[in-house]
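Yeah, one chain of the complex is gone here, protein chain that is, but the others are all in their spots.
Up next, subunit A:
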Amino acid sequence: MTTATSPAVHTANERRRTGSIAWHVGALVVLAVVLYPVIWVVGAAFKPSKDIIASLDLLPTKPVWENFSGLADGISGISISSFFVNSLTYALLAVVGVVLSSSLTAYAFTKIRFAGRNLMFTLMIGTLLLPYHVLLIPQYVMFRNLELVDTLVPLVAGKFLATEAFFVFLMVQFMRGLPRELDEAAKLDGCGHLRTYWSIVLPLCRPALITSAIFTFINAWNDFMGPLIYLNTPSKYTVSLGLMMFRDQEGIANYGGMIAMSLVALVPVIAFFMAFQRYLIDGMATSGLK
């Protein structure tokens, strides 16, 4: 490097550095905006109930534990843990149902040729266009006649019958990308469809299965309308319904308890995501097909 060029390199480096600093500062600002509500919730969980709607401070001036210790007493005579057990049962059943039924259906749509396949596939995609509210009352009447209201069945039955068209579609798209040679080889080795599905296709679909599982878990965990309509007994309520119990339009709402509980309610979702996103990346890397 000659002395003549050195200042130019210097300024170029400097420019790059200021650019990089500006980029980082910008990113941090965006991050702060995105994280603000989360920090607010965490802060509010440690404020006395009255301060939550009164003070504009992000963090509590004097942190208190009463919101969390109050949760131990339950709400309206129902223990908080029962909401969590109910939500977990619902969410896990939903995950199992969606993963099994959607992948099986997707296998049929991609690997088996049968009459009316394309029509049925189109119809299935068409169900995505049906608004939830159109189905609500007919479905309710059906489950009432089966005397299944106030159980988890109406909430998870559809999931076991591959009615989640989006996930079926997702898996169909994924399976279409798998090389035909693999199931042809399986067929030569004497595998039937179920065996091919279970031993060949399913393991290769891991990324799609995990994506579906994560989304299903989050959807079920956050579902409000379904449990509201179908669950009657308060001790069968899920977390989303339990949170509503802290509200009170005519008296004094327990905002502290509500926020503390919503914070606790985040934990399972984050844990589920953390546990499975590892496999998600793992699955992409090891399948080595794309």
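In this section, contacts are C-beta pairs under 8 Å (C-beta built on N, C-alpha and C of every residue); 3 or more make two chains touch, one makes a residue touch a chain; residues count from 1.
Heads up, the rule we're going with is that contacts and distances are computed from a predicted model.
J.: Looking at what's absent rather than what's present, what does UniProt name the missing chain, "Proteasome subunit beta", "Lipoprotein", "NADH-quinone oxidoreductase subunit 12" or "RagB/SusD family nutrient uptake outer membrane protein"?
T.: "Lipoprotein"
J.: Among A:Val168, A:Met245, A:Ala265 or A:Leu280, which residue is in touch with the absent chain?
T.: A:Met245
J.: In the full complex, which of A:Ser82, A:Thr151, A:Asn222 or A:Ser262 touches the chain missing from this view?
T.: The one listed residue touching the chain not shown is A:Thr151.
J.: Which residue from A:Ala54, A:Ala185 or A:Ala271 sits in contact with the chain not drawn here?
T.: A:Ala54
J.: Go through subunit A and note every residue touching the omitted chain.
T.: 50, 53-54, 75-77, 89, 93, 96-97, 100-101, 104, 108, 112-114, 136-137, 140-141, 144, 147-153, 156-157, 160-162, 192-194, 228-229, 232-234, 236, 241, 244-255
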